[in-house]
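Before any comments, here is the structure.
Only one protein chain is missing from this complex, and each of the others stays in its spot.
As written, the chain order gives the labels A, B and C, with residue 1 at the start of each chain.
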Amino acid sequence: MNKLQYGMVGGGPGSFIGDAHRRAINLDGKAQLAAGCFSRTYEKCLETGVELGIDPKRCYADYEEMARNEAGRLDYVVVVTPNVSHYPVCKAFLEAGIHVSCDKPLCLTPEQADELVALAREKDLLFMVTYTYTGHVTAKHIRDFIREGRLGKIRTVMAEYPQGWLAYEGEWGGRQGEWRCDPAQSGGVNCLGDLGTHVENIVSMMTGLKIKRVLAKLDKLVPGRVLDDNDVVLVEYEGGAVGSYWTTQVAIGRDNDLSVRIYGENGSIEWKQTECEKVLIVSRDGTLTERHRGNGGISADAAKYGRLPSGHNEGWLEAMANLYRSFMECISAKAEGFFTPEMIDFQTVEDGAEGVKFVHACLESNNRGNVWVDML
Amino acid sequence: MNKLQYGMVGGGPGSFIGDAHRRAINLDGKAQLAAGCFSRTYEKCLETGVELGIDPKRCYADYEEMARNEAGRLDYVVVVTPNVSHYPVCKAFLEAGIHVSCDKPLCLTPEQADELVALAREKDLLFMVTYTYTGHVTAKHIRDFIREGRLGKIRTVMAEYPQGWLAYEGEWGGRQGEWRCDPAQSGGVNCLGDLGTHVENIVSMMTGLKIKRVLAKLDKLVPGRVLDDNDVVLVEYEGGAVGSYWTTQVAIGRDNDLSVRIYGENGSIEWKQTECEKVLIVSRDGTLTERHRGNGGISADAAKYGRLPSGHNEGWLEAMANLYRSFMECISAKAEGFFTPEMIDFQTVEDGAEGVKFVHACLESNNRGNVWVDML
Amino acid sequence: MNKLQYGMVGGGPGSFIGDAHRRAINLDGKAQLAAGCFSRTYEKCLETGVELGIDPKRCYADYEEMARNEAGRLDYVVVVTPNVSHYPVCKAFLEAGIHVSCDKPLCLTPEQADELVALAREKDLLFMVTYTYTGHVTAKHIRDFIREGRLGKIRTVMAEYPQGWLAYEGEWGGRQGEWRCDPAQSGGVNCLGDLGTHVENIVSMMTGLKIKRVLAKLDKLVPGRVLDDNDVVLVEYEGGAVGSYWTTQVAIGRDNDLSVRIYGENGSIEWKQTECEKVLIVSRDGTLTERHRGNGGISADAAKYGRLPSGHNEGWLEAMANLYRSFMECISAKAEGFFTPEMIDFQTVEDGAEGVKFVHACLESNNRGNVWVDML
Partner (left out) sequence: MNKLQYGMVGGGPGSFIGDAHRRAINLDGKAQLAAGCFSRTYEKCLETGVELGIDPKRCYADYEEMARNEAGRLDYVVVVTPNVSHYPVCKAFLEAGIHVSCDKPLCLTPEQADELVALAREKDLLFMVTYTYTGHVTAKHIRDFIREGRLGKIRTVMAEYPQGWLAYEGEWGGRQGEWRCDPAQSGGVNCLGDLGTHVENIVSMMTGLKIKRVLAKLDKLVPGRVLDDNDVVLVEYEGGAVGSYWTTQVAIGRDNDLSVRIYGENGSIEWKQTECEKVLIVSRDGTLTERHRGNGGISADAAKYGRLPSGHNEGWLEAMANLYRSFMECISAKAEGFFTPEMIDFQTVEDGAEGVKFVHACLESNNRGNVWVDML
């Protein structure tokens, strides 16, 4: 077995998301971390590198140097820096001909997004944006269920993502919160960029609906916040369905409560990330049925990602690992010459670009007084 | 024990709400139905009257005749007709000097509402609008909890009321749905008038927040509907809090799922009507605590309405009966000369008028393309 | 409409269960309380009687006098005294030719039970034992579902009824607890008589299974208790199924959490009294389906008892009222000459006798060191 070799930019001490990507990749044991630019100084970077068993020569303080040096040696790079640097880092590695996995949101502006899309296509590289929640078996099952037309025409989607960790005046949620609430690092939105993009993406992935226009209201509810911490977005989709998305960081008691409810002419689907092992399906006659990952009734394309029997809880890391499973299968297939686009079962740079445009449209709507703004 | 004597307008065969009011009043055995105008023909009215044990002479085909004849004989009247006739019926009984209990929504226009408010004051009569859900012990507890300042300043309110019974194209939900979906009987709104007013009212009752302005989007999602069946209303309250209300009749699988979530600077409250015996309270440190009706920790002003020990479920009829308990105590107190306004523990004509103005503002917002409209 | 006339023995000031029976009967407005022996002194009895609007001449300090005087005047009597007096009171009214509704447990000894069964048959009188929980629409649905063979052969039943109100050393749960914990008033068992009989009965009603033998362990866990407060009973049914019943009063945090889980060869049923509006049905392939009272899929013989649309919670009083609905329909039918035993949809004196024999067998098992004891 030859493990894939990957590098990482970001993910130094105290980074939740870098550590999480590494663990998720470990879970299947198919790839090995071989190089990294974990922090901005060589000393700090080396510290992490040594702890992770990386050759000091492959620890970098400069991601551009890393991209140049590692071209041809890495199978892919994982980008887990604060939002503001996603664009230049991804660009550097694409230019070096390395497949990219970047945490969401993809970048800050629609222009950057279009450029990354174009560059990935031009270089014929795989580019995953790690919207973790789309990796859940149950999320994939919902996608397949809807694709098969089981809900009929979708009428309305109610999605939300409440958290409570930034509800406290004068507190900034530690290091994680500090960069998110800082316009310079997060890119001008906080809650919408962090949570709203998850909501936009998972609804899109599950339903296949395209957003036509949005009406957004971004609020700063905690005294002292300079960026939004509570947002509602009204949505109209192509084809006549409507939706409403709520995201917040002030809902004391809610840890990380992404949920999606989809109502169609022939039934409904309700899904909660905190109960990610099950999905509630309501049929046209109102019968409520609960399906569990690992049991019958889950679509084959979703069920194949399960690692444990039903009732043996899989969670967030498995969802992330599922993204990497498909990403790495595609990388291997590309290397061996039998890759086809149908193999892609992860969110791509195009999906990431949609997210950036969603944020952009919402900002414009809010700035203009909560009016309807068309998606690009 | 002298039971209070009450009359009823509406509540003939097939009426859910008339039967429900009668059962709720029966629950405590403090009042007796003595007269009625249950249907529009004397024969049908008499049929109901006989079944309910009413003197045929006190069965009426004409509510105005009933109001005139029963003046001085009835302690109060219950108005449970379709929305469109609430106004004239209530007016007739107020003019006859009879206390009124009217189902929500109060009436169709702000002008009618103002007139009823003025008339009730002029005649010094009690006027209850039966927003059933405000009768729950847990709803009253939340009100008291917030009044005491336990949540601190409220930041955001998320309330919703999904139902699924009108989700089916070509079906109108039987007799109940037919009049609601008919502009002539319901008064130009369906979902917003039926469910939206409940949401507006219970949030107001629980939080004490006053709505400053609304931005409403009323949709007709089921092909063939002429009135709204799915609504979202963005709300700004006086003092800076914001909210979002969702009501629908197309959520297949949701029976009657009113819920209110209130997030303040010092904690949160979450409440579901379908689990009306409990309330979730989150304190500032994120600790989730569940309180049950009938146990300690429920405010005395709420707990006194309980009829059964904890764990012996009370439900919808008890909530309605709680409204009547206070209403009838006030009527008796008024008769005996010791009534004070502080005794009122039910939603009044003034609250009902707020609901009418809310609907009016939402309609205007929607008609003008989902713009902000100030409450009157 | 002629209301049925009923009397009550027990149910004086502070009695939870007497008040509850009266309210439940009120709910449908088909009967009127006309006589009572609420307390043991005439003064106290009269006090309650006046409050309830009863003619002072029909208030009694002596239930035997009441039985004699009210013979031919009352349609039925409700017996809600402490357990120890159920037997003599019921006997007196049966001998007076009056139909009886008695709270559970029926009486203290199998001999008393057999005598009451024989007397009711001899006098051709209706005799209801008010096992409240069997009145729930969902409980009736489970009975019908199983009767139709939908679960196939039942294999195991797990039922429990934890409460926490008697968990506190030195406290006796107020007046309710005092008589239950007093051997002289409760009849030698506390938890088993109060809760265990509910469990035995509802399992029997739902499944139709007959108990062959029991192995019981009755414990006194709170220091100072002289009667059992935590019991486990292993059960073998005729036909090979097995079960286990747990009842307790020391489960701090559990209000009144009767639940029944039934596992058959073709699926399962799970039911919780605290969520009495729904039932979980699992089919052979493991699909979990939730059914709600008021929606489709509930058996017609159960659904007919609903008073409110789905999602408008019915609770404990409705369950009790459902028992009375059938009881009173049978009384009226008997009076009018068209009664047949198939009309009975409540638990009878025979069911009550089973409960007494269950308690008796459990006590013997426990006293002999937790050995198997055959049911009589």
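Following the convention adopted for this analysis, a contact is a pair of C-beta atoms (placed from the backbone, for glycine too) under 8 Å apart; a residue touches a chain by one contact, two chains touch by 3 or more.
The shown structure was predicted, so the numbers you read here are calculated from the model rather than taken from an experiment.
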item: Residue among A:R23, A:R40 or A:K153 that touches the chain left out of view; value: A:R23
item: Candidate in contact with the missing chain, chosen from A:S186, A:S268, A:N295 or A:S365; value: A:N295
item: Touch criterion as defined above, residue of A:G208, A:G315 or A:G369 at the omitted chain; value: A:G315
item: Of B:G72, B:G170, B:G296 or B:P341, the residue in touch with the unshown chain; value: B:G296
item: Where the unshown chain meets chain A, residue by residue; value: 1, 3, 16, 19-20, 22-23, 26-29, 50-53, 163, 165, 254-257, 273-274, 276-277, 292, 294-295, 307-318
item: On chain C, residues whose C-beta touches the chain left out of the figure; value: 155-156, 158, 160, 164, 167-169, 215, 217, 219, 221-222, 230, 232, 234, 240-242, 244, 246, 248, 250-254, 261, 263-268, 270, 280, 282-284, 286, 288, 369-372
item: Touch list for chain B against the chain that is not drawn; value: 285-292, 295-297
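In this text, only the chains that are shown with their structure count from here on.
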item: Classification of the chain B:chain C interface as same or different, half of numbers criterion; value: same
item: For chain A paired with chain C, centre-to-centre distance based on mean C-alpha positions, whole Å; value: 55
item: Rounded Å distance, chain A centre to chain B centre (Cα mean); value: 43
item: Multi-chain contact residues (two or more partners), chain A; value: 286, 288
